[in-house]
Each structure stands twice: as structure tokens, then as C-alpha cells.
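As you look at this complex, bear in mind that one protein chain is not there, while each of the others sits in place.
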Amino acid sequence: MKWESLSAFISMGGYGLYVWGSYGVALLCVVGEIFLVKKRFRTLHKELGLNEKSSI
Amino acid sequence: MILWIIKRDLLLAMRRRADVLTTLFFFIIVVSLFPLGVGPEMNTLRIMAPGIVWVAALLASMLALGRMFSGDYTDGTLEQMLLSPVSLSALVMGKAIAHWLITGVPLVLIAPVLGIQYDLPAESLMVLTLSLLMGTPVLSLIGAIGAALTLGLRGGGVLVSLLVLPLYVPVLIFGAGAVEASAAGLGFEAHFSLLGAFLLVSVVCSPWATAASLRISMG
Amino acid sequence: MAINWFKYASPATFYFLAGRMIPFFTVVAVLLLLVGLYISFFVAPTDFQQSEAYRIIFIHVPAAWMSMFLYLIMAFWAGIGLAFNTRLSSMVASAIAPTGAMFTFLALWTGAWWGKPMWGAWWVWDARLTSELILLFLYIGFMSLQAAIDDPRRADKAGAIIALVGVVNIPIIYFSVQWWNTLHQGASVSLVQSPKMATAMLTGMLIMALAAWMYSIAMILIRTRSIILERESRTAWVSELKEGVTRS
């Protein structure tokens, strides 16, 4: 195993804030985009009254 | 034919002198406000002067973009231009030249006076004026595309700045850069040849793109 | 095998085709992401100069790549839509913009969070970051223009013009900024400048980039489907969907 402990993994050699700050926001952006894109598609489906199976 | 358009736009500008003066005063005020914001320290101001004058020129020339086609659009002249046997690109070129004569040239002429406020040396003043002389037509030409695309849209004035300002970046960099280079005792010929290249490219490409945009916006 | 590509150019066909492709791209994206993250954190060695902070490149570089690729692809499809009047390609172009803008933002954000420990400042007027910022403005301009136009045909075409003008300008802007930066002796350490990058680092970056590609495709496909539904809501095939008729 590359990391000695969980806390070493979290602290990232003292750069934890920056590394996790970057990855955290990246995660937030991706999750946010997925949410918005799906919401738009679902709302449309509801508005149009579609009941297609593949409505992800 | 281009001459007809230029003559007409100049005539209209003469009949509405207030519009021309507004742009000019906007430029003067923006440039004069900066020292109040950053302090009267002459050495700082001298360094910032080219950038400030150039950014103010960018904003001033953009301010007048909205008027470029909107008058012709609301009174139906634009429809006639679209249906003219003369190529629309040529007419657009005329409009851009007129726009430059009305908004660009006054800025170029007043720039040395504003440069004095910032204690620029004589050579820098000259380079500043020349760089504006070469750069402002590019602003009018690129701006024409934005003005044509946002024709008749609500909030078009703000939108046009969003579209056009990023495209002004190279002109800003090399326009202000020329003055800085000359102040630092470096050659500014390279900057000028690049500004000239931008001018050439925009003369070739912009009227065509603007004409296409006008047809899209009217269609 | 002969494929009739024109068949897929119809929004209706594309709608169903995309619906079947999305799960595939989603699964591949997730798998690649897992592998990529594993390499990024557990395989790639510690950088002797930048310590662990360099692990940010595993998202920064793919995000920066995607931001540029997606702009090019967006301009390409928008241009095709303008030239050949194919509605579908214009729809794809508008579907690409938000994802592209998201990656541009991510590249900026991660650049800043890397810059703080390395340069000591959140923002440095480095040539790459500055161009990336202008790219973000170009994306925002494209999206705002399309949002301001009610008529979809005009929105497609106007967007195409501004995207193409942007594409012509991107290299000019990039080199201008580069020159401006060297002239003013900007930041000298770059995020991806390590003299010799360990193979594991490179592999990690590439796999993460691939994951970003697959993710983008999935997002773009879903968004294109939404746009198709919005525009075609009155056509016969959408009405068929309403009645619950399923096509395969």
C-alpha cells in the first residue's frame, strides 16, 4: 500500500486542502451537471406526457 | 456605393452630434477616473497609462456598437440593404468605416491629451496614438459582427459586450504592449506589424461574417 | 457493413439511437474513472518537486484538454449545421456548450488550487490560465447568445457564427497571451512541466482524460435528446411516444 495510514492519505503530504479542494469541486461539478441534465430530461418527459421506458 | 453609406452615416452623425460626443466624453471620463481610484502617484500612473487608455478605448468603441445597425433595423433601411444589388459585405464595410470615423477617430485624436494627464513622454504619446490609430478600426470591424448577431434582441447591449470583449484581447495586448515596449526602450515594430496583421485579417473576414450574421438575424 | 449515415441525421432516429448509447458511455466512463482515480492516488509516485500537490493534474489536465476539444467540436458541428442546414448538428453543438464550460471552469478552479501552494497566490496571470479564462468567456458568450434568441433557427445559426469566429480567434488569443506573459516575465513553474513525467502519471492522466471524454459524450447525448424533444414536441413521432408506442 502506498499510503501508511488513512490520515496520511487525507493530509496528502500537507497539501490535503488543495488536492481535496480540487477533487471535491470536480465531483460537485460533475454531480451537479448530471443532476441538471437529468432533471431537464425528466421534466420534459413529464410535460410532454411521455412514458417511454428508456427515460434514464 | 460604400461612399454613399459612409456619407450617409456621417451626415446622420452630424445631425445627431450628441451621440458622437457622448462616446468621446465617456472615454475621457473613464481615463480621468483611474487616477482617482489608484492614487496620484505619477510613476504608477505612467506605467498604467497605456493599459488604461486602451481599455477605455475598448469600452468606448463598444458602447457605440449598439447604434451601428439598430437605427437601420428599426426604420427598415436594413431590409433595403439586404436587398441591394451591391454586395452586403461592401455595405457592411462602409458601415464599419463610418463607425470608426465617428467613434474611433475622435478617440485617437484626444488620446495624446489624455496621455499628458499621465505624464507620458513624447515618444510614448506618439506610439500610443499610432497604436490606437491602427487598433480602433479592428475594434469597429470585430464589433460589427457582434452588433449584427445581437440585432433586435432584448438585452442586446450587454450581450454584445460579452461576445465582443474576449475577441478584443489580442488588440488590447499588442496596442498597449507597443507603448510599454517603447517606454522600456525596446522596439515596438513587431507590435505594430502584428496590429497591422490583425487589421488586415479583420478587413478580409469581418465584413463577410457580419453580412452572414445580418442575413441570419433578419431572416 | 454499409451504414446509412443520413438515417442517423434525422433527429427522431438519433433520439432513439442516443437513448441506447447512453448506458454504454456511462458504464465506460465510470469504469475508466475508477481505474484513473486508482492510478492517480495509489500508483503514481510522489513528485519530488511538487510533493503530493501535483495529483491535481489528474483532473486539471484532462479538464483543460476537454475544454479546448469540446470548443473545437462544438464549432465544428455548429459550422456543419450552418453550412448544410442540418438541424441535428446544430442541436449537438448547443448541447456541447454547457459541458465545455463546466470543464473550462474546472480547469481554472484546479489551476488556482494548485497555484496557491506552488506560486503562493490563488491566481497568477499565467499564459495557460489566462487563455483558459478567455475560453470560458467565449463559452459564456455562445450560451448567452443562444439563450437570448427565441427563434431556434436563428439561435443555431447565430451561435455557429460566434463559435466559428471564436475558433479563428482562439489561436490568436493564445499566442497573444503567451507573448504578453513572456514579455512581463510571468510565472515560471508550470503545472505540467515536470522534466520527466513518470509513466504512471502519464497513464493516469490519459485514463482520466478518456473518462472525461466518455462522460462528456454521455452528457451531450442526454442533453441533445432533451433539445430534440423541446424542438420536435409537435411532430408525429413524439406524439407516437405519448401514446406509449415503443420503437426498437
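Letters A, B and C name the chains as they come in the text, with residue numbers starting at 1 for each one.
Everything that follows uses one rule, which is that a residue touches a chain if its C-beta (ideal position, glycine included) is under 8 Å from a C-beta of that chain, and two chains touch if they have at least 3 such contacts.
Following the convention adopted for this analysis, contacts and distances are computed from a predicted model.
One subunit of the complex is not drawn; among "NADH-quinone oxidoreductase subunit K", "Heme exporter subunit ATP-binding component of ABC superfamily", "4Fe-4S dicluster domain-containing protein" or "Cation:proton antiporter", its UniProt record names it "Heme exporter subunit ATP-binding component of ABC superfamily". Considering the entire complex, the omitted chain makes contact with B, C. Which of B:M48, B:L82 or B:A190 touches the hidden chain is settled by the complete complex: it is B:L82.
Note on the undisplayed chain: of the listed residues B:M1, B:L21, B:V38 or B:L109, the one touching it is B:M1. By the touch definition given at the top, chain B reaches the unshown chain through residues 1, 4, 8, 11-12, 15-16, 71, 74-77, 79-87, 91, 218-219.
In the full complex, the hidden chain is touched by chain C at residues 150-151, 233-234.
As a convention for this text, only the chains that are shown with their structure count from here on.
Taken as a graph of touching chains, this assembly forms an open line, each chain in contact only with its neighbours along the path.
Of the two chain pairs considered here, A-C and B-C, the higher C-beta contact count falls to A-C. Mean C-alpha position of chain A lies 44 Å from that of chain B.
With centres set at the average Cα position, the gap from chain A to chain C is 16 Å.
Taking each chain's centre as the average of its CA atoms, chain B and chain C sit 32 Å apart. Residues of chain B in contact with two or more other chains: none.
Looking at chain A, one finds that none of its residues touch two or more other chains.
Against chain B, the residues of chain C that register as touching in their complex are 134, 137-138, 140-141, 144-145, 148-149, 153-154, 157-158, 161-162, 164-166, 168-169, 172-173, 176-177, 179-180, 183. Contact residues on chain C toward chain A in their complex (touch as defined above): 19-20, 22-23, 41-43, 46, 51-53, 55-56, 59-60, 63, 98-99, 102, 105-106, 109-110, 113-114, 116-117, 215, 219, 222-223, 225-226, 229-230, 233, 238, 241-242, 244, 246. Residues 145-146, 149-150, 153-156, 159, 162-163, 165-167, 169-170, 173-174, 177, 180-181, 198, 205, 209, 212-213, 216-217, 219 of chain B touch chain C in their complex.
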